[in-house]
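With one protein chain held back, the other chains of the complex are shown just where they sit.
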Amino acid sequence: MPDSPTTAVSNPPVQEFVNNLGASDMISRSATGDLPPPARRLTEVAKLIDVSKCIGCKACQSACIEWNDTSPAIEDNVGIYMNPHDLTPEMFTLMRFSEWVNPETDNLEWLIRKDGCMHCTDPGCLKACPAPGAIVQYSNGIVDFVHENCIGCGYCVKGCPFNIPRISKTDHRAYKCTLCSDRVAVGQGPACAKACPTQAIVFGTKADMIKHAEGRITDLKSRGYANAGLYDPPGVGGTHVMYVLHHADKPHIYDGLPDNPKISAVVQTWKGVTKYVGLAAMSFAAAASVLHGVFAKPNRVAPEDDANAERLVGGGPEERT
Amino acid sequence: MTNSWTDIRNTDLVIVMGGNAAEAHPCGFKWVTEAKANRGAKLIVVDPRYTRTASVSDFYAPIRQGTDIAFLLGVIRYCIENNKVQWEYAKNFTNAALIVKDAFAYHDGLFTGYDAEKRDYDRTSWDYELGPDGFAQIDMTLQHPRCVWNLLKQHVDIYTPEMVERICGTPKEKFLTVARMIGESSAPDKAMTSMYALGWTQHSSGSQNIRTMAMLQLILGNIGIRGGGMNALRGHSNIQGLTDVGLLSQYMPGYLNMPVEKETNLKTYLSTRQFKPLRPGQTSYWQNYPKFFVSLQKAMFGAAATAENDWAYDYLPKLDVPAYDVLRTFELMFNGKVNGYFCQGFNPILAFPNRAKITASLSNLKWLVTMDPLDTETSRFWQNHGEYNDVDTKSIQTEVIQLPTTCFAEEEGSLTNSGRWLQWHWPGGSPPGEAKHDNWIMGQIFVRLRALYRKEGGAFPDPILNLTWDYKDENEPKPDELAREMNGRALTDLHDPTDATKIVVPAGKQVANFSQLRDDGTTSSGCWIYSGCFNEAGNNMARRDNTDADGLGTYPNWTWSWPVNRRTLYNRASADLQGKPWDPSRKILEWDGAKWIGSDVPDIAPTAKPEEVGPFIMNAEGSARLFARGMLRDGPFPVHYEPFESPVANVINPEIRGNPVVRVFLDDVAQFGTPDEFPYAATSYRLTEHFHFWTKHNRVNAALQPEFFVELSEELAKEKNIPLGGWVRVWSKRGSIRAKAVVTKRIRPLICNGKTVHIIGIPLHWGFMGEAKKGFGPNSLTPFVGDANIDTPEYKAFLVNIEPTSGPAEV
Partner (left out) sequence: MSDVELEPGDALHPGKPVIVDRYRGATRLNHWVTAISLVLLALSGLSMFHPSLFFLTAIFGGGQATRTIHPWIGVVLFFSFLLLFLQFWRLNLWNRTDVEWVAHAKDLVSGHEEKMPEVGKYNAGQKFIFWSMSILISILIVTGIMIWDEYFFDLTSIEVKRFAVLIHAVAAVIIILVWILHVYAGIWVRGSINSMITGSVSGGWAWRHHRKWLKRLAAKPANRGGPA
């Protein structure tokens, strides 16, 4: 079977193409402990978003809506260009616009960042998910939501360090960017990358994307962006959606991109020690009770207790039988 | 475009001024990012707003709308003063060395020959001093005080960096940075491309805006070379095609002129179109005008066009005015002089200025036919939509007939892009409901009209009865039939002029290109510049071979480009006087001693010797014009004039309001606002999320930019107490609108001539029909005045006032 596609630019294959992203390519699966190791490892893919090339045209949003057949609401204007106003269950990717005055040059910079799932190597959503198989991770790096297994609990929302998943109010399932797993599975790159007119969004193997980013960073440094760099945060084991930032030393200026994202310690505690210690304690208590019940003498009322009670209360008008 | 979209990737410097390419042309803008990423090209943006294009620029400079000429003349002055001139190019390929008549002069904003009464010039003095041989006199040393170069130097002298700052509000340092960056492209191996759009055309000095940059590009040697050029980014996917095939009232197909009233016969008509060369040995290609004209007449009227009847010259309508542009047409309609209107693919009540006047005009009609794939506001102009279209339906008697048409994706045919590429496309879907192709509708109208003329006669039925209509199905001409007709064919066997035994094109065959057209009635061609698009080689527009032999993005076998598949106009100028490329790494053509060779079709006779024949063959001089002679109504050199509604007086001559030769109608003059009442400088523009008034009908686009807004600076918002996302009322002398406020750092107040000028930006995509929220547009406010030369309305600079308000009542 063929490996993942290495570009989003090419036209779709015309020949019959077998789905290349099956259960056998999963390297982790939510709420599933004993996943057999996959027989093959797909090449890791990545989407690289070059913020310095992005013109904020929203073609990616439009392509995302079209491909995923979603229907985001027609909202109000609230004084900004960002529409919808946040990621929604119907909008998996969003251009976030920040007007930032560079304190060094006093020049305005209009920072436009395409927000969406980062496809972490260590995905917090998957860690938090209680429903077996609702979130899966493939060996090519894609973290995907399997909606028929989703119970809509919203734990993924709490697990995600990037605030990405959204729960639908209609079908109560979690939605986010799939990195177009359904396209990648048949040899095509993500719809957003395909639609991006300036190739600010490119797609390929993670190694290629890192190399491509290096070229971009060199170019940006030559244009005076001394802190240009790649955003591939190690706190989540690296991501399969990466950014080229002109100011990689301060990701937060890009509408709150986390400076050093990692799965929250609270979530780690919840999904780690609490889960194991809690289950152990409950099992122990239940077992101890049963054992005690079986082996220990029950606390029975003795005949003299009844006698004492009768004595205290005094004889009744009649004998009871 | 002189060049093509794909060629932009070859540039060293992109200047986006008078446009917002990333916003309005995101797909074409990819070539800018290619140039930046692969060549290290720089991008400069000069705009009143920090735009999406600015967001990826290397340098941004603010400018007050309507002052681009002052800015660019300032750059020209800088280049001359700092020797940033491509001298060999400027001397040999422009008219810098030609001598101008003594009578010509310029003082305080006006040239010789001005008649204030007529608002027009007598332009006879705006020409070269001719020698006894009939050729223009020349001084190649550029020493003659009356040579174009010295007149230009003198003309631009007042546009100092300080003056630029006073007029444009651009801080001097920022202006100088831009000038320095531009100046670098004067090196023969450096290229700058100018990408502009409606930000230059939609001004009362629109033509001159573009001309000023063209002059700068000539001085820098950037015309005709790869990565250079004057690149107009056409807004509509086929607006280039619209002008090419003559849909403007003053043109026939291929930019042939519509005859005017005083040209009562063909001889008179052609007498002003002889275009005798003004310098020895020059091509002056318009000498072929009669060939193109006669071939057009033969295409239209076939056998009815004969030498005896002047090729049916009398069949053509003659203009009684310079043009029936949209402003004039609606002025006539407003005055009750038009009673029927065919509106094909237009939405005038949103698209044309001063909506109140447009609505009143449409209400004067007896009938209005709209042909559109969408239910447009114009089709519903009579319908009350609360404050969004507050009309009294009962008082409107206009009968509206809506003819639903197909949209581009349901049609076959070609679209001509900005780079003059005619790209054939095929339908991607079937039309819904009763929608019909425009060809079918026009065919039906024609066939029925002809039947009426046949039956009833009429004052002059000949042009209708004799119109060539030889399509397979007369009810619906097919796109390929029309394309073949435009290409043209031989009506008899065409013999080689030098060898009468040789047949070049047999009768009935398609001509290869316009070089085979003749003025003796033996050829026909519906649009000479399109000749070659569908010849005996087949439909060249449908070619999809993206081979790029020299790796520089010529793609000669991808579709077809007019003229004769030439991808870069004036490409002869990419080589020096000896015919060697200025930059061998970006070679287009080279003179091999006998002929021109290279990857593009030479824009000159292939055997024209480089040192003899100038590269600008369409001009009688053979060179490009820094001095435009009498070709433009408002001056042979550009002059800074303020917009008709300006927050400041004209620094050069405070007495002059607007462009002095612009046509204005009296009722509109009464509706011009002044800064005391309307202190803020407004401008209108488009947003990337939408396409004109179409995509608000689409849920996806509507979700991405749902509601009408205006943009203003944080400073003005604070002054006026306008909160982010709050409601504001914006009004001009002509109307009032309500909008959400986008308060932004991207617009900052400018200081012009000591006065703080606040700018208000008004995007135009909303109306009262479709999926997006109901809203207004800038054209409820814009003035009913246009450009001096082509009457394009001044949408980009007008005056308004603003105040916070409450939201509208729901409707």
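In order of appearance the chains are A and B, and numbering begins at 1 in each one.
The definition used in the following text is that contacts are C-beta pairs under 8 Å (C-beta built on N, C-alpha and C of every residue); 3 or more make two chains touch, one makes a residue touch a chain.
Because the structure is a prediction, the values reported are computed rather than measured.
Enquirer: Using the whole complex, pick out the displayed chains that touch the missing one.
Expert: Listed by label, the shown chains it touches are A.
Enquirer: Quick one: which of A:Ile27, A:Cys153, A:Val186 or A:Ile210 touches the chain that's been left out?
Expert: Checking the options A:Ile27, A:Cys153, A:Val186 or A:Ile210, the one contacting the hidden chain is A:Cys153.
Enquirer: Consider the whole complex, including the chain that is not shown, and state which of A:Val101, A:Ala207, A:Ala226 or A:Ala286 touches that chain.
Expert: That would be A:Ala286, which touches the missing chain.
Enquirer: Which of these, A:Ser10, A:Ser24 or A:Thr269, touches the one chain of the complex that we don't see?
Expert: A:Thr269
Enquirer: State which residues belonging to chain A touch the missing partner chain.
Expert: Against the missing chain, chain A presents residues 31-33, 130-132, 149-155, 157-158, 163, 167, 169, 172, 264, 266-267, 269-270, 274-275, 277-279, 281-282, 285-286, 289, 292-293, 296-310, 312-320.
Here, only the chains that are shown with their structure count from here on.
Enquirer: Spell out the part of chain A that touches chain B in their complex, as residue ranges.
Expert: Where chain A meets chain B, its residues are 52-59, 61-62, 65-66, 71-81, 83-84, 91, 99, 101, 107-112, 197-200, 215-216, 219, 222-223.
Enquirer: Which positions of chain B touch chain A when the two form their complex?
Expert: Residues 22-23, 26-27, 29-30, 32-33, 36-37, 40, 50, 52-56, 58, 60, 688-689, 699-709, 723-726, 740-746, 771-773.
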